[in-house]
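And now, subunit A:
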Amino acid sequence: MVRFAQGRKNGAKVVALDPRRSETAAKADEWLAIRPGTDLAFLLAMMRIMMEEGYYDATFLKRHTNMPFLLYRDEAGEWQPLTDSEGRPRVVAEGTRDVITLKKFSHDNRENDEGRIFCPELQPPADLTVDGKRVKSVFQAQLEELEHYTPEWAAVSTGIDAETIRRIAREFGTSRPAIIDPGWHGARFGNIMMLRRVQAMIQALTGGIDTIGGWIQAAEYRHKAHEMFKAYEAGHEIAAPMANLAGMHFAKMVIGAVSNGDNFDHGKPGWTWAWSQQQQAAGEQNIALPVMTDTGFRESIEGKVEWQGEPYLTRAVIINAANPVRHYYPDSYWKECLSHPNMELVIAVDVLPSDTAAYADVILPNTTYLERDEPMVYGNGVNQDLALTTRYAAIPPLYDTEETPDILYKLTEIVSGNTEGFLDWIETLTGLPKVPLKQAWVETRKIHEKGSFLAASRRVAFEGAAAKIHRTAAELDSVMRDRGVYNEADKVELINRWGMPRKMPVPTDSGRIEFFSGLFHSLRSAGQKAPNFSPLATYIAAECRTGRKMHEPLAEDEFYFTYGKTPTVSHASTNSNNPVLAAVNDFKSDIYKRVWIHPQRAEALGIGQGDRIRLTNNLSQQTTEGDAHLTRLIRPDTLFIYSSFGVENPALSQTQGEGTATNKLIPYQVEPVVAGFKSQEFTLRVQKA
Partner candidate 1 sequence: MTHYAMVIDLNTCVGCNACMAACAMENQTPVWKSSWRTYVHDKEIGNGSDVHRRFFPRLCNHCDNPPCMSVCPTGATYKLDNGIVLVDEERCMGCRACAMACPYDARRSVTYEDVERGREFYGEAYRRQHPSVDKCTFCEHRLKEGLEPACVETCVGSARMFCDLDNPEDPVSQLVASGVARPLMPHLGTRPNIYYIDDLKRRG
Partner candidate 2 sequence: MDTTVNFYTQDVWTWWIAIYLYFGGLGAATLAVTFLTDMYMKAHRDLVLWGAFSGVVLLALGSLMLFSHLLDHRAVIHVLNPMVLIYKPDSWIAWGTQFIIWMMFWGVLYALPYMYATDFFDKVPVVNWLLDRKLVNRIAQLSTRYRKTVGWLATVNGVGVAVYTGLLLQSFPAVALWHNPGVPLLFTVSAFSTAMAFLLLLMYLVIKQPDDQRIRNFYERVDLILISAELVILFSFFHYMQAGNESAMHSARMLWNDMGWLIGFIGFGLIVPFLLELRGVLKGWSSHLPVVTASVLVLIGGYLLRHYFMYSGVYAYPW
C-alpha cells in the first residue's frame, strides 16, 4: 500500500477493472466497471493487441521466456513441445531456418547446448518444418490461439467498449515500467487459474519481471530458489525440502508428498487425492491438483471415499487457527461435516470463540500473536529486501492458553505416542534439527511452565539462522528486537545479482518464464481436456446461468454477485472481536454492512435506502437477508457485499449478527484445477423482505 501510494505520488496512472468502486478503484485515474467474470476476455484482448502490435519486450521474450520454443500439433490437434530425444527445447536462430537445441534447464536462450551464442527467433518462417512436422514458436501458437479475441469480441462480454480496451492496451504496452496487480482471492470464477496466468503473461510481455517497477520476486523466495539451484548444481540433496524448495519444485514436492500413501503410517494418500482418483475412475469431474482444499471431505466422513476397496473414513479433525464454517462455502457444508454422526472428535485450536469453535468438542485456547515469541526465525515474507524476522511477545498471555507447537506435541503423545516421528517430521518440514531441539527442550522445560517446546524451537531456530549469517544468536536477537528485522541485502542488489530470470533461472520446469506451461501441458497429457488445462492462454467463459452468456439480459430481479474485504478486517482477522475495529465498522455500517445495489435497479424493485431485502441464489436456492445500500459505485447488474460480516457465534459479542454472510449465498462449486471455489458463478434474485 505504501508502494502504491508512492507510485501515485510519482504520477503513476492507475486503471482499475472492477464491477464496483473498490477502495483501490477509488484511487484509480480510470475506473472500468467491468462485468463480473469477464476480466479474462479483457486481458486476452489486451494480450492480443500487445503481441500483434509489438508492445512487448522482444529481447526479454527471446532470451528469458519459452516464447521462441518450437511447438507442433500432434494427430489429436494438441500442441506439443518440439524437443530432442533428451527432452531439450528447440528454437530457430533469428533470421534463419536453423533449428538450435537449447539447454533443458536454463534462464538464457542465447546460449545453446554447446555454448554457442546466438539469438532465438520469436516468429520463425511460417512454412518451417522440422522432422516432417509443421512447427510454430510458442509466440506464434499463442497469437493463433488469440486470433478471435479482438477488442470488439471482448467488448460484448465485458461491457467495456472496444476503443477503451484498445487504448488501455496501448497505454499499458507503451508505458515502462507497467504493472498488473492481479487482485485478491483464489476463488470467484471457474476461469480463475487462467486469469491469473494471463495476468502474469501480460506482465512478462513488458519484461517487467524482477525489475524495479515490475513484479519483484519476494527476497525470501529468490533466496530459496538460489540456494536450491546451487544445491542441484552441486548434486546435493535438499535438506528439509518443505522449508527450502521454491516454485514448481516446491509444488511438485508437496503434491508428491500428500498424494503418495507411502508417506503416511496408514498407507493412504490424503483423502482429497483418494477421492479425486475415485471420481476420475468413475468418469466424474475430478480435481487435478486437490492441494489444500476440502474436496472429498464430506464424502470421507460419510464413508463414500474408498482406498483400495477399503472405506477411507475421516473420524476426527484438528482445526488449527482456521475458521472454515465462516470462510468456506457454504456454511452448511462444514456445519454438517463437523456435526455428522461419524465425526467422533472435533478439536479447535483458536484465539477466539469463532463460528467453527462452536462446533468443536474440545477447544484448546491459543495465545494471540501479541502474547508469544514465535517458534521460528522467518524470512521476510513477500518483502523485496532479504531479511530475517520473528515476533516478540508484546504482552504476557492474558488467559490460560497454550502454544500451538506444545499442543501438537502433546496431542501426538496422546493419539499415537509416536513423538519421535513427530520430531522427525518437524525436522523435515521446518528444518529444525531433532537432536539439538530435544537438548534445548530439556533446558526450556526448567524455565517455562507453558510453551516450553515452543521456546526450545525458538532457541534452535535462532542458533540455526544466526549460524547461516555468521552471527551469534544473541546478535541476531538484539538486532531483530531493536528493528523488527535483520536486513541481509536490499532489493536492488538482489535483482542485480540474482534477478529472475535475467541472472538466474526461475523455479519452473524449464527455468524460463513459461507462456506455454509445462505443468498444464503435463496435466493435459494426463487426460485433463477441459480448457482450464490449456497450456497456452485461452478463453474460459464464466457461466453464471446455465447455457447463457454473461452479456445476455438478466431478469428484472436478477443480479451478478461480487464480494470483497473491508479494510478494517484486513487490519486484524475476519473473526476479530476487536471493539475498536467494530466501532469503525459501526461508523461506516451503511457502506460496510449492507448489500450494495444500484439505485436504478433498486427503485424498479421498490427497494429504498436501508430497506430489508431477501437474497436468493438462483442456482442453489440458498437464501438470506440483508439491508440495501443504494449506491452508484456498483454496476447496475451486480450486487456487492463486504465478506467480513455475518458472524453467528454469540460469544463474539462485537460482531455477531452484523451484516450479511456471503457463505449463506455461495454454494459448493469448484473449478477443476485446484478446486478453487466458483464463489461468484451464479446469479442472485432480490426482493424486499
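The candidates came about this way: all candidates are chains of the complex that A comes from, given by their letters.
Methods note: a residue touches a chain if its C-beta (ideal position, glycine included) is under 8 Å from a C-beta of that chain, and two chains touch if they have at least 3 such contacts; residues count from 1.
Only a predicted model underlies this, so the values are computations on that prediction, with no experimental measurement involved.
Student: Among 1 or 2, which chain makes contact with subunit A in the assembled complex?
Tutor: 1
Student: Under the stated contact criterion, what part of subunit A meets candidate 1 in this complex?
Tutor: So the residues of subunit A touching candidate 1 come out as 1-2, 4-6, 8-9, 21, 23-27, 29, 33, 567-568, 570-571, 579-581, 583-584, 586-588, 591, 631-633.
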